[in-house]
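With one protein chain removed, the remaining protein chains of the complex are shown where they sit.
The first chain written gets the first letter, and so on, giving A, B and C; residue counts start at 1 in each chain.
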Amino acid sequence: MNYKNLLRLEFLSVPENVGVARVSIAAFTSQLDCTVSQLDDIKGAVSEAVSNSIIHGYKGEPHHIITITAKLWDDTLEITVEDTGTGIPDIKRAMQSGYSTNPERLGLGFSFMRSFMDSVRVESIPGKGTTVTMTKKIFASSLNNHAYES
Amino acid sequence: MNYKNLLRLEFLSVPENVGVARVSIAAFTSQLDCTVSQLDDIKGAVSEAVSNSIIHGYKGEPHHIITITAKLWDDTLEITVEDTGTGIPDIKRAMQSGYSTNPERLGLGFSFMRSFMDSVRVESIPGKGTTVTMTKKIFASSLNNHAYES
Amino acid sequence: MQVELEVNGRCLIARLSGEIDLNVADNLRAQLEQALNDNPNVRHLIFNTRNVSFLDSSGLGVILGRYKRISTHGGKMAFTGLQDPVRKVLELSGVTKLSYQFSTEEEAVTNLEQGGMGSEL
Partner (left out) sequence: MQVELEVNGRCLIARLSGEIDLNVADNLRAQLEQALNDNPNVRHLIFNTRNVSFLDSSGLGVILGRYKRISTHGGKMAFTGLQDPVRKVLELSGVTKLSYQFSTEEEAVTNLEQGGMGSEL
């Protein structure tokens, strides 16, 4: 085992769980002495990936399962968001800023994930599902002053 | 599928994750229009059960897995905390208030779980592991005034 | 999420609070559309996001959809009370460039009303 900590979440593909996923991963990440801004970024990335699985992967059907795996390496958080939904036929195109297959949406999800995280990797097989793997290095904030923090 | 929502958490048996579990289950429960005091109770029960799995079930060894399953039925939350650790030879005795196999501890964990939740059921096989299943009915707070709450 | 709506002159002020994501997007969209339908003389949109702790692209989509509706009639969009998480999303999406930022709602109302009546800001 090379990672310091591991959390896996599995939940139904309903919008209520976007916030649950965000909060859970943020609580997990807080073990590292990270900044508020880093936590905001991580929440943002989780929110985009999970929303994509709900809306695009599962077309809004509420009875499917989304799996998030979070691993803490020394100073790096790795997050994987997985669905077994429709998949993405053209990943490169899907990741272009402003591209969306849904006219109601902005096509900024992947673009936000890339801004918030250090790396974003997408694997997808049409008809099988999509896995988004993101990493972010966490630098302890020099402004944080935790004299007695455990 | 009869439940309205489902969340499963799997995590390493390290003390850092007691708080992660608490926060995640609280976020999941917040979907029901529950009171702060109900959330405090649920956090308390999760904390006791997870701490028991870490300390007693896995004797403090950090590389084991604890699984929590939370299900929302209409107005009832069901939480299952599972480990594959040492197990409990005498469940009845273990659940007695003040009984602990660890002289450093108070023996109040099960007693708190029973006070915080409506029901607590323990299944355990020595050498195989322990499963604690707890339920709590959530009454919407008449004091909560969420005119625009989604 | 909570939404408080107020019409001031030709401005619709929406005071948002909480987390604006997929889970509340339909609700927010419906409330804003209703307010625009009920107040046909409203031309501009002001979002007070002081108490918004989280905004993602689903939430931003709802905001931009309403901007699209008012902008076809020359309406403008302004934000007040911008906090870091919201500011970042507005910047990343380029929305800062097509909207106005003010410190207070009053400033926003005054400026949008003047801009609407006279020259563009």
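Here is the rule we use: a residue touches a chain if its C-beta (ideal position, glycine included) is under 8 Å from a C-beta of that chain, and two chains touch if they have at least 3 such contacts.
Nothing here was measured: the structure is a model prediction, and the numbers come from that model.
Residues of chain B in contact with the chain left out of this view: 15-16, 18-19, 22, 36-37, 40, 43-44, 47-48, 51, 54-55, 104-106, 108-109, 111-112, 115.
Please note the rule applied: only the chains that are shown with their structure count from here on.
Here the spacing of chain B and chain C, counted between their Cα centres, is 42 Å. The distance from the centre of chain A to the centre of chain C, each centre being the mean of the chain's C-alpha atoms, comes to 27 Å. Residue positions of chain B in touch with at least two other chains are not found. Of all residues in chain C, those touching 2 or more other chains are 23, listed in ascending order.
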